[in-house]
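Yeah, one chain of the complex is gone here, protein chain that is, but the others are all in their spots.
Order of writing sets the chain letters: A and B. Residues in each chain are counted from 1.
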Amino acid sequence: MWNLIKYELKGYYKELAILVCSIIFCNLLLFTRINIWPIQVITMGSFLVAFASTIIIFIWNISLYNRDLYGNTGYLLFTLPQKGYSILTSKILTSFIQMTVVNIIACSFTIFNLSRINDFDKIFQMAKESLSAQAVILGTFSTLYQYIYLLIFIYFCITISRVAIRNKKIGKFGAFVSFVIISVILGKLNMWILSLFPQSIKVNVLTPQSFLQLNQYANVTASPAISFNIAYCIFDFITLAAFFLITSYLLEHKMDI
Amino acid sequence: MDSVLKVSNLTKTYFKKSALSGFDLEVNKGKIVGLLGPNGSGKTTLLKIAGGILKESSGEILIDGKAPGVYTKSIVSYLPDLNYLHKWMKINDAIEYFKDFYSDFDVDKAKDLLIFMGLEENLKVTSLSKGMLEKLNLTLVLSRKAKLYLLDEPLGGVDPTSREKIIDAILKNYSEDSSMIVTTHLVNDIERLFDEVAFISEGKIALSGNAEELRREKCMSIDELYREVFK
Partner (left out) sequence: MDIEFDEKTPIYIQIMNLIKRDIANKKILVGEKLPSVREISSKLRVNPNTIQRAYQELEREGITHTLRGTGTFVKEDFQLISELKKEMAKDIIDSFISGMKNLGFERDEIINIVSIELNKEEV
């Protein structure tokens, strides 16, 4: 598996470098506008660059997965004595590594610009004191989880479409269609589960001190919290595991190149 | 077990068309088998199934006694009839790739073969002519110490000098411990290489047997026999 990751990164480092350079270039352009435009606009611009690059890299990763399943390099990949989960995990990890690299660079610029906003220090201090540690950890974990979930879900759709449909053009379209259909089905199932099992876990957003402070101004009965429905989380995780396992199985046993 | 490949009543259908219908073949250790037939007769389909990248519709195929899977991929070296290397690769990248993924890959042998074929390691794969690509792909496939080699049209679209080199390389690589299936419709150049030949037509075996026996029996070369069978 590590070899798969090695060659994926090795083969496409040029494209990644181009993207990174573009990010740096755009941000440098923004820097030239520093005393001309308000700092908030520049920060916004930097943020948009980060957002755009995230989308670009995500789409690019998907298209690389597509390429191996539909193109000639499939002959190379699928004659390797590799297990299905090995191939799938390598794809996920490679995408993740590339996404991380892009985001670190892009977000560094955004944060730098952010710190130049006049009242930033004060706002940052306030946020540090008021947001609970749990909320931050959960927020980070949640973002990661959603990213991986979306990635595996899309890989799943591409794979089942590839296995079921012989025609290449229809197959790619089929992936999109299955994505939509499954999303709708999952959505409905989720609503149903939520109604059946309303129990949830609440995670406090605010730290105790800031909650007390808030209480001084407004009469709030409970600390604002994010709630996670237990059944929903379990179901979500089960679908994630199902996507992963089915895709691995298909990659190993049902590919028809 | 002496049988490296055993195919029984193999069928592969795509909607209404069937590429293989009731195909039987057995290849023993140390044999070079020629799978001969015109385009579309099912040769490539059989090799792809043996290579593990296509699933049969029905029937059985066993390589070293096992159904196609991760194990068989590790003992089967498959040469497809197309360019399957990544565009970003140079020749030495391809060598390294094979070395990393196949434990039976012999790097020294690969380097020797590259010299024999006249290929420089630093060349980009995209800069190679069709003949050079074929030679490179063959180098990669033959440098593995596999139990079964599947060569799909190794001589196709290649100039006569390169063809000779390719035949020489195949011979050099011969070992009593491994077997080879070579598909081709250019029978003339390569018939002296075959222990056995199997003629495939419309997805099944039309005629098969020991090459020398067939020559004796039919009093014609395998090339002529090919024309006979497929006229």
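Convention: contacts are C-beta pairs under 8 Å (C-beta built on N, C-alpha and C of every residue); 3 or more make two chains touch, one makes a residue touch a chain.
Everything quoted here is computed from the prediction, not taken from an experiment.
Although it is not drawn here, the omitted chain touches the following shown chains in the complete assembly: B.
Checked against the hidden chain, the listed residues B:Val70, B:Ile167, B:Leu207 or B:Val229 yield one contact partner: B:Ile167. Of the candidate positions B:Ile32, B:Ala94 or B:Val141, contact with the unshown chain belongs to B:Ile32.
The residue touching the chain not shown here, chosen from B:Lys66, B:Lys87, B:Lys124 or B:Arg192, is B:Arg192.
The chain not shown here touches chain B at positions 30-32, 164, 167-168, 171-172, 174, 191-195, 211-213, 215-216, 219-224.
Everything below uses one rule, namely that only the chains that are shown with their structure count from here on.
Averaging Cα coordinates per chain places chain A and chain B 43 Å apart. Chain A contributes residues 3, 6-7, 10-12, 14, 72-76, 78-83, 166, 252-257 to its touches with chain B in the complex. Chain B contributes residues 14, 48, 51-55, 69-71, 73-74, 76, 78, 80, 82-86, 88-89, 93, 97, 100-102 to its touches with chain A in the complex.
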